Each structure stands twice: as C-alpha cells, then as structure tokens.
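For this depiction, one protein chain was excluded, whereas all remaining protein chains were kept in their positions.
As written, the chain order gives the labels A and B, with residue 1 at the start of each chain.
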Amino acid sequence: MNPGDQLTTRLKQLAALLLVVLTVFGLFAPSAHADDLQVKVRVQNQVKNESTGKTTKEPVPGVKVEVLDAAGGVVGDGVTDAKGVAEIPVPTKADYTVKVDESTLPEGLALEDGNERSIKGDAFLTASVTVNFFTGSAGRATVGWWSQLAQRIADGARFGLILAMCAVGLSLIFGTTGLTNFAHGEMVTFGAMMAYIINTDRGITPWIAFPAAILLGGLFGLAQNEFIYSPLRRRKIGLVSQMVVTVGVAIVLKNVFLRILGGRTKAFGAFNNQSCTKVGPICITPRDFTTSIISLVILVGVALALQRTRLGKATRAVSDNPELASSTGIDSQKIIRLVWIIGGMLAATGGIFRGLDEGVSPFMGSDLLFLMFAGITLGGLGSAYGALAGSFVIGMFVEVSTLGIPILPGESWPAPFNWFHDGVPSELKNVPAYLAMIVVLLVRPQGILGRRERVG
Amino acid sequence: MNWSNIITATLSAFFGVNAMYFAISALGLNVQFGYAGLLNFGQAGFMACGAYAVGMTAHYFGISFWWGIPLAVLYAVLFGLVMGVPTLRLRADYLAIVTIALAECVRLVARSVTFKKYFGGSDGINQFSGPFVDLSPWNPSAKYSLNPFAASTNLVGAILLLISYTVCSVLLGSLIADKWTYHQNVARRTKWVLSSVVTFVVILVLVSQTEYDGLSFKSLVVGWVLAAVIAALVFMLMRSPWGRVIKGIREDEDAVRSLGKNVYSYKMQALILGGVIATFSGIMFSVSRGSVQPDNYSRDVTFYVLTALVLGGLAKVSGSIVGPMLFWGILQFVDVFLNELTKSWGGEVRIFGLPLITSSSDIGVLVQIVIGLMLVFLMVFRPQGMFGNRKEMAIDGH
Partner (left out) sequence: MDTDDTTLSETARVARAALAGVAPEPGVSKPDPIMTAVGVRRSFGGITAVDVEKVEIQRGSITALIGPNGAGKTTFFNLMTAFDTPDTGQWAFDGKSLEGVAAHKTADMGMVRTFQLTKSLTKMSVIENMKLGATGQRGEKWWNGIMPFTWKAQERDIEARADSLLSRFKLDHMRNEYAGTLSGGQRKLLEMSRALMTNPKLVMLDEPMAGVNPALKQSLNQHIKGLRDDGMTVLFVEHDMDMVHDISDWVIVMAEGQIIAEGTPDQISSNPAVIDAYLGAHQGKSLLEDL
C-alpha cells in the first residue's frame, strides 16, 4: 500500500473512532443544558476568613432582580433562591440589562459594584448567561502578610505540581517528535471530563472512576498519535503544518467537550465541600493535601523513571538525537507511542486534580495551555526535567504574584503601576507568567535547564 | 425548509462584514505565514490593536476616532517588535507560542476591571464611530443590497460597486482562462473575455440576493475597497525583490542569509507589515459595529482567520480574499441550514434515534467543530487551498 492509501485507511479508522467516541460519550446524548434562553442572576456575599485571608462567597436569598431589554422595558423578574440564584427566561439572544432591587437586600449588605449589569447578545454562547452580583460586609479583617505569603506559597506549590504534571507530556512529545501540541490542553480537559462523567454522572466511586479516567487519558493520547500524528509523520508533513493540525484538533475537541459537558463549570460529587485544616499559617483541605502528595510522588517517579529505567534512557536518547538513537537500535516510533500514552495519563491526572480544585469545564485545559508553554520554555523546550521545574516555578509565580509587597511604594499609585505594592490583580495573574517567558527567551533562549544549541 | 432564507443568508455572509474583516486580516497573515513562513498565532492581538486604538481615541483621549488610525499603526508596530525581538532568531515554534501568549495578554488586560478606565473592561468601548456613521450617504436603518441596480443604492455606491465587480471579473476571468486548457483553437483573449463576462453575470446574480443595513453596507463598501487596495499592494510587494527575499526565507533562511540578506530584519518587516494590515482589519470590524469588545479578539479568531486563509490557499493574494468569503459562506450555510432543519423537524434533530441537536446552542458548537475539522483536513490534504495548483505543492521541499 502506498502511504496515501494507508493514510486514507487510517483516516477512515479515525472517523469511525470519532463516531464511536462521540456516540458513547454523549454528543448524541441529551444535552446537558436547558433549551430555553435564560439569564441566571447570582447574588453572593463575600466573607473574608480572618485566618486564611481567603474570601468565601455565600448565597444571598430573597433578593428581587429584574431583566430589562434595550428599550428599558421589563422582560422578566425573579427572586433569588436558597443558592442565591434567580433564573429569568428571556425570549431572544439580545442585549439586556440586569437590575437588582437594593431595597430587598438583607440588612447590612450593600452591592459592591452598582446594581446594574449589561449583557451583550453575543454573551449567549450557550442558552444561559450568568450575571454575578457581590455584596461585601463592612469591615474586612486583615491577615498578617507572612501568613498570607505562606498560604500563597502552599497554593502555588500545589498549582505548580499540577501544572508540571500536565506539562511533562507536552515537553516529552515535543522532545521526541518536535511537535508543539496546541491540543495538549484538551488532554487535560479530557481526563477531568471522563472522571466527572464516570464518577459524578454515572455515580461510580472515585477509587474506580479516577484510575479509569487516567487510563482513558493514556488511550486518548495513544489514539491521537496512531490516527493523526503518526500518519502525518509517515507522510513527511512538515512540523509547522502539523502544528496547525494540532490547532484544528484542539478546536474540534474543545467543542466536542462543550457539547458533552455544557458551558458551565461543574463540581465533582466526590471530595466536595471539605473544610480546611490549619497547619501552621497554612490552611489546607485533606483533599488538596492528598492530591499534592500524589502529584509529588508521580513527578518524582517520572523523573526517576527517565533517569534510571531502560525506556526512560531511551526516551531521553530519542529527545537528544532521534537519528543517532534509531541507529543504535532504539525503536523511536515505539518510544513516541509510549510518550503519548504517558503524556496523556499525566495530563489526565493533572486534569482530575485541577477539576477537584476548580471544577470541570470544557475550557479548563486550554486555559492552562499557555502556562504550560511558559513553564516548558522557562525550563528549556524539550527537556523533561526543565518542564517539571519550569512549570512548578510558573505555578508558584502565578499564585504568589497576586500578593503585593506592602513595604514597597505605590500604595496610591494608579492601577497599572501599583502591582508591586498591591499584588497583581487576580484577573491578570497569568500575564506576568507570559511576560516572564518572553524575558527568558530574550536572556537565555535555551531555558534555565536547557543546553546551548545552535540557533539562527 | 426555507431554502430562499438559507441562500440569502449564505450569500450575504459571502460578502458580509465578517468576510470583509477576515479578508484584510488574512492578507496580513498571508504575508507572515503564507509568504514568509512565520507562524503568527497572535493575529487577534494585532486586530485588537486596531480596534482599541480607534476605540480609545474616542473613549479615553476624547478626540475623533480618526486619530485612532495612526495610533493603531503605532500599536501594531510596537506589538510586532515585542513579539519578534525575542523569537525571530529562534525556531518557528517559539514565535507561535509567544505570539499566542501575547495576544492573550492583550485580551486579558483589555477586559480587566483593573484597566477598565482605559479599555472599558469586558463590555469594551461602545458607540464611538459617530464620525463614520455621519459620513454616510446611506441610512443606517434602511436595507441595502450589493446589487448596483437596486433602487436603494445611490449613484456613488452603484458606480463603485460596478467598478469593483468589473475588476474582479476581469481578474477571475484571467485565472479561469489560464485553467481553460481544452478548446486549443480558441484564442486565449476570447476565453478571457468570455470567462470575464460569465463571471460578471454570476457575481451580479449572487449579489442581488444580498441585503445589509446602512452601517454594514457602508463598512462593506469601505472595507472591501480597503481590502482590494491592500491586496494590490501585497501583490506588488510579493513580485518585487523584497517579496523574493521573503519567499526565499520561507524555504530556507540559511540559504538566503548566505547570500547576504539580513534575514532577521526581513522577518521582522514581514511580521510587522502583516500586523499593520491586520490592525486595519480590527479597525474596520470595530468601526462597522461602532464598538469593540475584548472577547471578539480571542485566540479562536486567530485560528479562524488561519482556517479561512488555508481554505483560500497560502501564499496567494487571491486566497486571502476568496478564503474568508468561502469560510463565512460555509459557516453561515451550515448554521442556517441546521437551524431550518431543526425547525422543520420540530425543534430536535435525531440521527438513528439519538438527539444531535436539541437546542440552538448546539448548532453553534457543531459549526465550531466543522471549522476545526476543516482546518485539519485542509492542512493535511489540500495545503494549497481549494483552488491551488498541485504542481507547486508536489515539489519536494528538500
């Protein structure tokens, strides 16, 4: 068979596989979200915990809200329920204004940022748009700066470990095949989604559901290699074209996940609503503590395996020099297959842990993708240890940078210039990480742990 | 099923605002990716530069948004420098990663509450294109057609439209005549004239189905003329010695460097030039809506422009115009077709008893899946685009 025919056969297999996957996992299953367009209004009261410095949000029931159309006419109204949510149906995807009747707020609570929000018609990505209102109770307690720092470092380490677990696969795949996989975030989402479906939807215990999801993640990685990238390599499609293909794959997968999961973030049924235990200045839930330890064990295991085992050494050899490796009898295709499986499993694990932390959404993986890139660039593209270290540092950096250093000047400086005093606003916390990546490329393009190689 | 509705919507999308601003952006991406081989994944960032420059002049600086145009060019040049300086000496994938991350930074900063004073937060900046609206001989609330003989069109518009259709017909006619290899005894000139006339008639029939409101209509006229001017400039540039160097770099930058060309500088020029072109795309899009919202410049927009460009064919000026038209035509067709199908099937589409579409939002998701699949399959099977020639692609790259 010539390569073209082989590819056609492969693609038929791929199409069949895709159909099976879609059928099984719900593209054809009843949609998770409601048919009718609606505006969800959520009113929450922010309470700052004195010891942790973390803000928790509590629902505010019994508040009257109304939705007005562009002309100012009332389209619908409602009262928030026990969850602090009022669902108000709307006829079309149009621009609306949401208004809270402040007189119905409980005594002592005031809205933080006005009593009106406007919604654009294009905001209706799904049938429902959520609008949040926050009230803040007066007189927030402050926590010592050092305790806050300790807490951020703990959170940062936890996030860094998860990020590193997601990024190792990306780095290994890059190292062995040269491919920058823009669909790696979707491997993370896939793991979390499968765990959610098996555990929370189908009600199977997490002790079975999570390992099953991780195994499926490995299979998912293998399938991508076998049905997409391996044929492309055989066909000698250039790396840049392959990179564009990964972009297409990412778009397809993200939307398949969106169809299955719906647009809203979902919480796992398991290990939910834990209260945190105080360890010194740090407050950590048993769940987060356990996932951190597991992440650490897995990452050390991966590092040791790369260092000690025959397959690990072979993997590093292929990363260093594929031609040399294959001339010494290493089956590089086998190594690449292995790397996709391991990468898929690690990404799935990272996805599950992230999902336990932040909930499962179709976009959770792609939101992490650039941080993974920043991590592996920082550590040195293609170096697995670099990816581990770099991602850990980036994860830490993202969390800790939101804490300002109050002894530095800038308290009353205007918004863009006060970050070193007040910390990076959390909505922008990824920006410094991206900029750090660019600075690293300027100063030391091979990354912190990478070797100098001939460039340009 | 309402077929006339489907056809009208598809054709309107074919020439519509989306296709117009995508075409300008695709021209820029073509300079970068198609000709110079620079994988810029931050095109949305360049577009945001343009959109926010015009938005900010009105909203923040409080002057007419026309001043935003030079500001937009300045933004794009600076943005290109920030992207290019760290990456253009490195391997291609670094550029892809950095451009996509920087474009994301722009969007995050633009939609942040922290910078709301400057960029208007996630609502963006609205209703600033007054001067553009006032310029209008067209009534914003009336409906217009791209048909030059329609009663609603005024004389200036009709003449402009007729001229542009003629130019398009003659150019396309020439292309068709080249591919018309049978009928050897017919002179090429005859084939050209015949193809041009047929193309002209087809265009008129197609556009007579379209309908736009006054503001869109004006944006379309201005935007397509702008696209045509940029296309002509890119076409000339690519046939100049400058274009020769750029194309050489795409194939083998070491060879070009050994011949004494400053490859780094040329790559930077291509990146910035493509970015400045894309910034005009952002300007046209925001002006046509009179508003700019950060989420219209997400990474998906870059990917859609890329898909549209690949659809039309890389490294061809015509590809960057035809690709976006086809792209939006196809998307609109799929969207409206599925909507009509759902309606006529009683609100649900089932295949083998399994529900495929249960709500209108499912259609949007399916359309996105179509985009992704389109990108994958084009890149693998037809990297030369829908109309590209196989001969050039068949040449061994090594």
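Everything below uses one rule, namely that contacts are C-beta pairs under 8 Å (C-beta built on N, C-alpha and C of every residue); 3 or more make two chains touch, one makes a residue touch a chain.
Just so it is clear, the structure is predicted and the values come from calculations on it, not from any experiment.
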- Task: May I ask which residue of B:R91, B:R257 or B:R382 touches the chain that does not appear here?
- Result: B:R257
- Per the whole complex, from B:N2, B:N154 or B:S240 the residue touching the absent chain is B:S240
- Message: Give me the chain B residues in contact with the hidden chain, please.
- Response: 233, 236-237, 240-245, 247-248, 251-252, 254-263, 269, 273, 392, 395-398
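Keep in mind that, in the parts below, only the chains that are shown with their structure count from here on.
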- Query: Once you find the CA centre of chain A and the CA centre of chain B, what distance in Å lies between them?
  - Reply: 30
- Item | Parts of chain B lying in touch with chain A, wherever the complex brings them together | 37, 39, 41, 82, 85-87, 89-94, 96-98, 100-102, 104-105, 108-109, 112-115, 117, 123, 264, 293, 295-296, 300, 303, 306-307, 310, 347, 351, 354-356, 358-362, 364-366, 368-369, 371-376, 379-380, 383, 397
- Task: Please give the residue numbers of chain A that touch chain B in the complex, ascending.
- Result: 7, 23, 27-31, 33-35, 118, 120, 122, 124-127, 174, 180, 182, 228, 232, 235, 237-241, 243-245, 247-256, 258-259, 263, 370, 373-374, 377, 381, 415-416, 425, 427-428, 430-431, 434-435, 437-438, 441-442, 445, 455-456
